[in-house]
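Working notes, structure below.
Omission of a single protein chain aside, the complex is shown with its protein chains in their original locations.
Residue numbering begins at 1 within each chain, and the chains themselves are lettered A, B, C and D in the order written.
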Amino acid sequence: MANNAVKRTSLYDFANPVRFEAIAGRVFPFALFGALTLGALGLYFGLFNSPADYQQGDTVRIMYVHVPAAWMALFCYSSMAASSAAGFIWKHPLADVAAKETAPIGAGFTFLALLTGSLWGKPMWGAWWAWDARLTSVLILFFLYLGYMALWRAIPDKTRAARLAAILAIVGFVNVPIIKFSVDWWNSLHQPASIIRADGPTIHSSMLTPLFLMISAYMLAYIAMLLAAMRNEMMARRLARLEDADAVRPASVVEPGAVRT
Amino acid sequence: MPDVAPFSAGLTARNLAVARGGRIIVDGVDLDLAPGEAIVLRGPNGAGKTTLLRALAGLLAPAAGAIQATGERVFCGVRSATKPALTVDENLRFWARLYQSGEIESARNRLGLDDYAKRPAGHLSTGFLRRLGLARLLLSSRPLWFVDEPTSGLDKDASAIFEGIIADHRKTGGAAIIATHETLNAPGARQLELRNAEAAA
Amino acid sequence: MPDVAPFSAGLTARNLAVARGGRIIVDGVDLDLAPGEAIVLRGPNGAGKTTLLRALAGLLAPAAGAIQATGERVFCGVRSATKPALTVDENLRFWARLYQSGEIESARNRLGLDDYAKRPAGHLSTGFLRRLGLARLLLSSRPLWFVDEPTSGLDKDASAIFEGIIADHRKTGGAAIIATHETLNAPGARQLELRNAEAAA
Amino acid sequence: MNAFAAIIVRDVALAFRAGGGALQAASFFALTIVLFALAIGPDLTLMQRIAAPALWTGALLATQISLEQIYRPDREDGSLDVLVETSDTLAFVALAKAAGHWLSTGLVLIAATPVLALLLNISGAALVPLILSLLIGTPGLSLIGAFAGALTAALPRAGLLIAIIVSPLYAPILIFGAGAAAAGAAGDPQYSANLMLLGASSLFAAVISPLASAAALRFNLD
Partner (left out) sequence: MNAFAAIIVRDVALAFRAGGGALQAASFFALTIVLFALAIGPDLTLMQRIAAPALWTGALLATQISLEQIYRPDREDGSLDVLVETSDTLAFVALAKAAGHWLSTGLVLIAATPVLALLLNISGAALVPLILSLLIGTPGLSLIGAFAGALTAALPRAGLLIAIIVSPLYAPILIFGAGAAAAGAAGDPQYSANLMLLGASSLFAAVISPLASAAALRFNLD
């Protein structure tokens, strides 16, 4: 812990809350705008300007909503764990808040993946849900998110909640690969990953363009939502601190008689 | 842990601040405790006595400032740290093993618990449960004691016993900080007062 | 239940014996409590004060003898009967509904809990938790009070407040039995000593 | 607000606080199903076959683990003394406690059922009888469970005892309930008969439990 003191000071220089406010304020509109435009483009290409799948028909178009969501679900959990680690090591409130605010967004993407996935599944498999490896692992990922958020909610003391939740996020992150492997082991019905493969994508390029448009749109949307949420949280905390400041007069030790002011 | 020779035991706190529930409760505390010394900590309800004691005992991380302790510390709070399902002796034995020290019989006898040795702690009356909790101080054979409201619920005899225990502890070079609202007969003990209790939000 | 007019409130116990854990703890107790009267119950740890109080309050069935109470009874023990997850006001409100009486604000204010109204009871300090527990006596607006170690953990001001509460209660014809080890300023209160603390098996 | 309502309101409020029992029961229920599915392996036909029994068993277990919380906390913090002091007839208090438990457990479990039915891909036609059987059966579970809780209120950790006391009493409700759900799904005529028996069991519990609980509580104040 000794060397942390050094790192800590330097980190504060780079990311002190005040400067964050400024940066966030400037970045937010661009992120939001980019998300909307790219999303619109992606949807246009996806829905009107790309071929229907020869076996899945038009339902394949759900993929443009579904796949990026699924990826974001994984991405958000990683970044949540990363900022948790930062917050735990350097005790920096911004990192804590980033982790805290990432969780609901990531959970949202996860839910979207589950929803679109099962919407996709109905025509494909004739069932809303199938205990397929990827579906199941995403479902479990969803529970990981819920646990993290529930822990934050349950602990009134923000600093303590941050530390404990960080520990959970890190432990969970270490376990994600194990869970994914175990579930794949448990069942390998779902089609193999065909985008991330050594021999390159097998999906038609006219499907890839909208896919990647959508993915960048999701990413920007994540950034925009995160910045907004973080700013609200920081403001809420400052307000709380101000309220406390005039309400709370800490005690101190004095010899009898003397009254400390 | 190596048992630090009691004589050298002491504690210093500088500009100490302690938070609880994310709120600074105690602030700017400077405090020195020398071997053989005792401090009686007083102050209104909610002033932060318990909070300060726990911090000094090393159970709460300070929000600011520094604490330096030479010698091992033991905290004895209002919660007796006993298991109701275990008998008095079983509770004592467990502590003796944890601290790797102390004779159960002498501690039990000193606090007048002999009649209850084989009784489950859950059947003890308020005062006798408190006595059992205090017995842990003796078992720990550590030099630095932090005791919260030790005599609440104790009858006169038991309070006298406790005062005697503190006196003996100081004779051997031990030191203690005791938070209490009641009159405590501790000759030559320094009286400290916690003031400016927070008005809650 | 019909609210018995406080004035007529009284209690008599004849040749009372109370057992706990299958063992007779107190035996042959004869006791009369008149309206406006207060009894301070004293005795060494383990003598049976709490046991007797609970029996007189109707919470423990006597092993022998008889208790006759005119007027409703309320027992306030060492356990505060509060829910840590509920705020101070929520705890008070629940009691007010149960007893179908009492104004929360006045009770809260009387015990100096106003600053903590919106705080969860779990965050209260020892003394303030005790105060919250005692506030129930006021809410109950019942004539017969049985209070166990009310001032343990209370600071001087709070103890004074409690003494004032007892005085007012007696003025309105209420009566109280209070078990304590501490000095309690209750003018004209009868002192009752519980002796021969049972030697444990 | 009278005491009866006050008790229900407080218990429900406590149950929905962070760390309260309401969501605990629901999540335990859900996780039981998911974990069981993981243990079985992906086999939809098998799952469909055991969906109703699994859901009923899950609901029963979720109820059971929450029973310890009905009276023990009140006993430990002294609230039980207050409840006894302020009630002319303790049976009403017991009824209120059981009602509070059902509102914060049974009802929540029923709310969670449709989603789980989806995971076990139960058809809509099969879902209705399942929900109906739970609606009629779970109050019985809460009532019987509250009685077991009252019996063991004075014990520091009564989980074992409660489980043993409660399970034989739960057996009929479980059999009729799961039976009704299965029969209803299969369009079996026994469906209504099962529901009748289930309702009878719950009603019986509603009569006996408060009185028995009140008697038990009196002995648990020491």
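Heads up, the rule we're going with is that contacts are C-beta pairs under 8 Å (C-beta built on N, C-alpha and C of every residue); 3 or more make two chains touch, one makes a residue touch a chain.
None of these values were measured; they are calculated from a predicted model.
Per the touch definition above, the residue from B:A34, B:A66 or B:A81 contacting the chain not shown is B:A81. Touching the chain that is not shown, out of D:L35, D:V128 or D:V207: D:L35 (per the contact rule at the top).
Touching the missing chain, out of D:V9, D:L44, D:L155 or D:A186, is residue D:L155. Interface residues of chain B with the unshown chain, by the touch rule above, are 1, 20-21, 54, 57-61, 73-75, 77, 79-83, 85-86, 90, 94-95, 97-100, 136.
Seen from chain A, the chain kept out of the figure touches residues 140-141, 143-144, 146-147, 150-151, 154-155, 157, 160, 163-164, 167-168, 170-172, 174-175, 178-179, 181-183, 185-186. Although one chain is hidden here, its contacts on chain C can still be listed: residues 84-85, 122.
Note that only the chains that are shown with their structure count from here on.
Of the two interfaces, B-D and C-D, the higher number of touching C-beta pairs belongs to C-D.
Residue positions of chain A touching 2 or more other chains: 156. Within chain D, residues 18-19 each touch two or more of the remaining chains.
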